[in-house]
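Presented below is the structure to which this report refers.
Missing here is one protein chain; the remaining ones are kept as they sit in the complex.
Here is chain A:
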Amino acid sequence: MPSATIVKRVIKPAIFVLCSLPLAWLALRAFGVAGSLGANPVEEIQDTLGEWGLRLLVITLAVTPLRDWFNAPWLILLRRMLGVFAFAYVLLHFLTWLILDQGLYWPGILPDIAKRPFITIGFAALLLLIPLAVTSTNAMMRRLGKRWKSLHRLIYIIVPLGVWHYWWQVKADIREPLIYAAIVAVLLGWRFWKAKRRRSVTPAHAGVPSDPPDGLPPARE
């Protein structure tokens, strides 16, 4: 296991840089520094941001299972950064749609959110992410106490909504959404299985979690 210093000084900055790369790559192409955004730049930006938003959401959801499978408790130290990056990409994806794609044309935007199921779903996922992003600070964690964990369980709804949003806008080729759905099914299924087993194997300890609660970030860093 890497030391706390290595995690803080090396691994976290490296993850920060990695998470910024898709955005930097878009910017470089947008300004013509490296290649271009192709024939439909708005679509390219929107799709890239949405794709990375979803990928980072799935990666964030994978942190706890990976920690348990590989006995690597330090992975939890990376989860907040991954989650906040996921939110940033999802928000930028939404803003790209709102500003570049729709051109802030409200008579088009509002009916789309209300009437188009895949847009409604995506918008709902974004709305649900906002409280999680807002309460991601240490101060908020302290203030919310136990309720913080309950609140952040919203991620179990948000990520499937994100996959659904992706699935529904695909015209015919569902192979990629299917891959995301399968991964999310494993990550959520494992949690379900673990919770069930804990309840049935140790009925005496029901309601008294022996592990650090799933979803709780470290209190101190």
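Throughout what follows, a residue touches a chain if its C-beta (ideal position, glycine included) is under 8 Å from a C-beta of that chain, and two chains touch if they have at least 3 such contacts; residues count from 1.
Keep this in mind: contacts and distances are computed from a predicted model.
Visitor: Under which of the names "Biopolymer transport protein ExbD", "NADH dehydrogenase", "Protein-methionine-sulfoxide reductase catalytic subunit MsrP" or "Sugar ABC transporter permease" is the non-displayed chain listed in UniProt?
Guide: "Protein-methionine-sulfoxide reductase catalytic subunit MsrP"
Visitor: With the missing chain put back, one of A:E51, A:D68 or A:D112 would touch it. Which one?
Guide: Touching the chain that is not displayed is residue A:D112.
Visitor: Touching residues of chain A against the unshown chain: what are they?
Guide: The list for chain A reads 30, 35, 37-43, 45, 100-103, 105, 108, 111-112, 116-119, 168-169, 171-173, 175.
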